[in-house]
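Shown here: the complex without one of its protein chains, the others still in place.
Here is chain A:
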Amino acid sequence: MSTVKSGHSSYRDRTQEFLSTAERLKKSFSSAAAAAAPNVAASGGPFAAEGPRSGVSIQSEFNKRASKIGYGIHQTSQKLAKLAKLAKRTSVFDDPTVEIQELTAVIKQDITALNSAVVDLQFLCNSQNESGNISHDTTSHSTTVVDNLKNRLMSATKEFKEVLTMRTENLKVHENRRQLFSSTASREATNPFVRQRPLAARTAATTSSAPPPWADGSASSSQLFPRKQVDGESSSPSQPLLHQTQQQQQQMVPLQDSYMHSRAEALQNVESTIHELSNIFQQLATMVSQQGEIAIRIDENMDDTLANVEGAQGQLLKYLNSISSNRWLMMKIFFVLIVFLLIFVFFVA
């Protein structure tokens, strides 16, 4: 603080202080809370000021993240509402399957990202709470915020699941209706639990091997009718078959590929399913252990109740004893009194 006295007016020139404070603020916002110290103008004051400011910056980071997560949850629930509308209005012919699947994939990604973000936020909140010098209100506020976000995310996930189940039911209904009206045998696509992807490999296999022309000759009848001149006909189609074999050869290599690809895909599916299963088991174990704690609490409550009730029973017993015993005493006293009265009456009268 530098004071300048000139003539009658005395004013204090605090511009230096102001400049140093402004520098300090700039430094504390731009750098992380821990690293700000060395560059500031060398006074011990700023060091003390950094402490609470770092707390503030951590808190503001927490708030920023929480608001981002809340915004993300809001957007995801909007997308979910759109998906629900799409899933509801599907008719048999005008099925926006591609859109629905895209939207489903996007929403799933969002939900997993939000989930991990919420877990991070909770971790940050816990580390913050443990690091000490923050007020009790702040900790309760941050835990409440985290719980609120988790609840909202859980409700969004539940809605998502409901929408998916509704969609599968709709699909089943459509397939049933289609079966009623069309004569072709039902496809495996009706079973929602069958992996959809091997279907792609199968259709690739059918398109890659076009029926050779010698099959056309027998395709004149829709059923497998006997063919009399088996040997005679095998020679005549041999000519147009020559360049068919070339095509078949070219198509055979992708068939080998697709076979291997389909095997690799199936293996990957199995592996991802196993991962999901492990996740589910872990969540199950966590839930059961949490519930175990609750059960222990219930047990303690019941023990307390038992002790209280036994004590109360003892008290009541004592009470009963005291009441009954007093009466006996009173009776005796009254008896004696009445005897005295009677004697008095007899003497006087």
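Side notes on the structure shown:
What we mean here is this: a residue touches a chain if its C-beta (ideal position, glycine included) is under 8 Å from a C-beta of that chain, and two chains touch if they have at least 3 such contacts; residues count from 1.
By our rule, contacts and distances are computed from a predicted model.
Protein name for the hidden chain, per its UniProt entry and selected from "histidine kinase", "VAMP-like protein YKT61", "PIGU protein" or "Phospholipid-transporting ATPase": "VAMP-like protein YKT61". Touching the chain that is not shown, out of A:A22, A:M302 or A:L337: A:M302 (per the contact rule at the top). From the options A:F29, A:Y71, A:F123 or A:Y259, the residue with contact to the unseen chain in the full assembly is A:Y259. Counting the whole complex, the residues of chain A in touch with the unshown chain are 185, 187-188, 193, 195, 198, 201-202, 205-206, 209-212, 214-215, 218-219, 222-227, 230, 234, 241, 245, 248-249, 252, 255-256, 259, 262-263, 266-267, 269-270, 273-274, 276-277, 280-281, 283-284, 287-288, 290-291, 294-295, 297-298, 301-302, 304-305, 308-309, 311-312, 315-316, 318-319, 322-323, 326.
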